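Pasting a structure here, questions to come.
In this view, the complex is presented without one of its protein chains, the others remaining in place.
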Amino acid sequence: MSAIATEAGLAGTVAPGRAGLIRQAIAERKAAALGLGLIVFFVVLAVAAPLIAPYSTTARSCAVFAPPSGAHWLGCDDGGIDVLSEIISGGRISLVIGFAATLIAMLIGGGVGIASGYFGRWLDITLMRITDYLLVIPDLAFAMVIADVWGPSLSHVIGVIAILEWATTARIIRAQVMSVKERVYIKRARSIGASHARIIGRHILPQVGPLLMANTVLTVAVAIYLETALAFLGLEDPTTTTWGTILEHAFDRSAVSAGAWWAIVPDGIVITLLIMGCFLLGQAIEDALNPRLRVAHLSSRRWALRPLAGRGPDAI
Amino acid sequence: MTSDRVVHDAAASSAAMTGDQALLDVRDLQTRYPVRRSISDRLARRPRQWVRAVDGVSFSLRRGEMVALVGESGCGKTSTAQTILRMTEAAGGSITVDGQDITSVSQRKLRPLRRGIQMVYQDPYESLDPRFRVRQTVAEPLLVHGIGGSSSERAALVTEALERAGLSPASLYLDRYPHELSGGQRQRVAIAAALALDPMLLLADEPVSMLDVSVRAGVLALLDGLRRDGRLGVLMITHDLSTAARFADRIAVMYLGRIVEYGPAREVVADPRHPYTKALLSVVPNRDPRVRGTAQILSGETPNPVAIPSGCRFRPRCPIAEDRCAQTDPQLALSGNHPQHQAACLLASLAGGGAAAVWSANQASRGAAARRRGIPAPRHAPRRPRARGTRSASGA
Partner (left out) sequence: MSGAGAAVLEVRDLNVWFTLPGGGELHAVQGVSFDLGAGERFGLVGESGCGKTTSILAMMGLLPPTASVAGEVRLAGQDILAGGEDSVRPHRWTDMAMVFQGAMNALNPVRPVAAQIAEPILLHGGGSAAAARQRAGELLELVGIPAASGARYPHEFSGGMRQRAAIAMALACEPKVLLADEPTTALDVMVQAQIMDLLVRLCDELGLALVLVTHDLPVVAQVCQRAAVMYAGEIVETGSTDALYHQTRHPYTRMLFAATPDLYSDSEVRSIPGAPPRLDRPVPGCPFQPRCDSALDRCADERPLLRDVRAGSGPEAPAETGFADAAHLAACHLNDAVVTQ
């Protein structure tokens, strides 16, 4: 389509840059806006937790497994602690783990991907074998072993998730770098005498940046999911309150048999919402970056026939 | 080796004849690329094969001059430019720029030398970073080489380069992105980026082949004007003989990694000596439909440079090849009436009439041979525009 549009005299119109594409993706897609909205909502909630949370998460404020009421909207857990307050505060650490792990994973994954794709040769071979190794190991099993060996602590959980998540990103970024590297403007920069650092920093990084961003958002979702899973399996510091430990506590203290659904369901819903938000946004960015996904080549729609009503004077 | 000596002498004599010191002097340049070996090749321990992309190329270029390397794809013209730029390492021979041999200078020492040699690429849609404004693209070489200390100095240099490239007033273009420019303007931005470093040698690889016909002339005139100012020399790589004939001082026709004909542009076009040049010229279409030339359409395409034929490399497709062409690899030698006109053909040294006679005689016998082998003989439709010439059926 774009080729035809260009052929048809549209050469002068403005094609959006990649950053523009992301903005456009969000503007055009309700799903992306919804995703972004969800993420922003939870971030604001986490940052403002001490101000918003109605009760303390350490001190008792009501009866054990008290059902939802006007004073306690989401009821209380086994220790008589307000569930709503727990969820609001627990989001803080869950998000910190999610974002921190993702940041580390992106730094490693982006760095490895760029180095591997740009320099190639033995470096590429070495780094990609490590990546392959991490990719074939089952995530959860590996995380359980590491977390168990290292012992439960916040930083360990972040570390485990980061180690697990960088490999996928490295693969994706490497592929992109390898194709960008062959572009003529990169060759031109090399022939000018530009250093590798400059070429990577000024030409390659901006080109893979949006892709890295899409990946970051998607990885946050996976990281939060992993955090929940690890906490649920008891591989996280039990004294901290995260969305994962809330679930774990509830199960531990047989909230299910007590019929206290409010100790489990709301927590599960917020986890799902945040993961969904990340996926919606990440997917939208990916779609926007890859125009091939947008064009429906095999669409059943066809060109239209138009009656030549207002025949101009130049009609023959 | 005697053959090497001949090559050197030919280049040396042309340098001597052109008077002052050459800006670029390429001698017997060779570039090879390894052919990827398959696993079975490795298991069988077959020796690694090499693509001899550039196989003994010599020419020189002075400031203020434009030399055109002409040939079909795979003839080694782009590899020659890549080797001169040191983007590809030479396997042999030497490259001298402004008196300094740069053939084996280390990459570190090469950096300051790169200032002097700039390249303009074929596709201006590809050679500009889509996220760089014109200002950034043109300033980048300055930043890389640490020229123009303050940003205002640099801005002045950028403006000067843009205006030298015909984008005037520069302020109109500085803040635009490549996609906001037309093809011709993009190519001018690419040229401006090359000019920012005030180079002495500009390598232009098919600088107009991706542009619309209506703007090509402008870009070519720009390159022509730049070299006529005398500050730099231009090595233009092109497949278009019309362009080369019009704008270059000298033409080097390349075939399979070798220059097969070399001389003043007008001479090469008016009095081609090598059968390959003759064939190339004969297929250039005339824009006047009344002038129907005799097209000498060679069959087949440029052969694989991994297996270069013995003797004369053009022999298998040559319409006038004789037995001795299989034995001797012809070197560039004076040919024709101009003292700087050289051709690498054993039969080119014959006087004009003689060569023509050999040509037509061989044509006749080849046609007969082709018929015997059951290859349809070329037909001679009277109204057919281009194919009235005999098509040679090359030895398969």
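Should a chain be cited, it is by its letter among A and B, assigned in written order, with residues numbered from 1 in that chain.
The rule is simple: a contact is a pair of C-beta atoms (placed from the backbone, for glycine too) under 8 Å apart; a residue touches a chain by one contact, two chains touch by 3 or more.
Everything numeric here is computed off the predicted structure, so don't read it as measured data.
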Out of B:113, B:147, B:200 or B:283, which residue would touch the omitted chain in the full complex? B:283
Filtering B:64, B:130, B:148 or B:218 for touch with the omitted chain leaves B:218
Among B:103, B:118 or B:243, which one is in touch with the chain left out? B:243
Absent-chain interface residues of chain B come out as 72-73, 182, 184, 212-221, 239-243, 245-247, 269, 279-281, 283-292, 295, 297-302, 379, 381, 384-387, 391
Missing-chain contacts on chain A, rising order, are 1, 4-13, 299, 301-308, 311-316
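As a working rule, only the chains that are shown with their structure count from here on.
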Quick one: chain A and chain B, Cα centre-to-centre, how many Å? 51
Counting only contacts in the complex, chain A reaches chain B at residues 11-12, 14-15, 17-18, 183-185, 187-195, 198, 202-203, 206-207
For the complex, which residues does chain B have touching chain A? 85, 87, 110-111, 114-115, 118-119, 121-123, 126-131, 140-141, 144-145, 177, 179-180, 182, 190, 193, 197
